[in-house]
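A protein chain is absent from this complex, but the other protein chains hold their places.
== subunit A ==
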Amino acid sequence: MSLDKDTVKNIAYLARMRVADDKLEPLAGELSSILNWIEQLQELDTDGVEPMASVSDVVLPQRKDAVTDGNCQAAVLKNAPDSEDGFFAVPKVVE
């Protein structure tokens, strides 16, 4: 598997990460070599094998659907780069 510059640019966009144009070519090379190395997995026959998402075999616990936390607006907003009237503030999204 070999990735070209445009594919890297597209993945970077999907990940919402600005990558400088002169970095795309070297990144394409590095990512391709990592993916080529990962290709070795294809030689294994995994038909009928269950994919493993977690090592714990416990059933996920459920709790009561009740409020357990809250009334901490100031603490929630304390680290925000920008906030206004008790909300997180972001650049304008609707004209």
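By definition in this document, contacts are C-beta pairs under 8 Å (C-beta built on N, C-alpha and C of every residue); 3 or more make two chains touch, one makes a residue touch a chain; residues count from 1.
Definition applied: contacts and distances are computed from a predicted model.
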Next item on the list: Leaving aside the chains on screen, match the unshown one to its UniProt name from "Glutamyl-tRNA(Gln) amidotransferase subunit A", "Succinate dehydrogenase/fumarate reductase iron-sulfur subunit", "ABC-2 type transport system ATP-binding protein" or "Leucine/isoleucine/valine transporter permease subunit".
Entry: "Glutamyl-tRNA(Gln) amidotransferase subunit A"
Checklist line | Touch residues of subunit A, complete complex, unshown partner | finding: 3, 8, 11-20, 27, 30-31, 33-35, 37-38, 40-42, 44, 46, 49-56, 58, 60-61, 63, 72, 75-76, 78-82, 88, 90-93
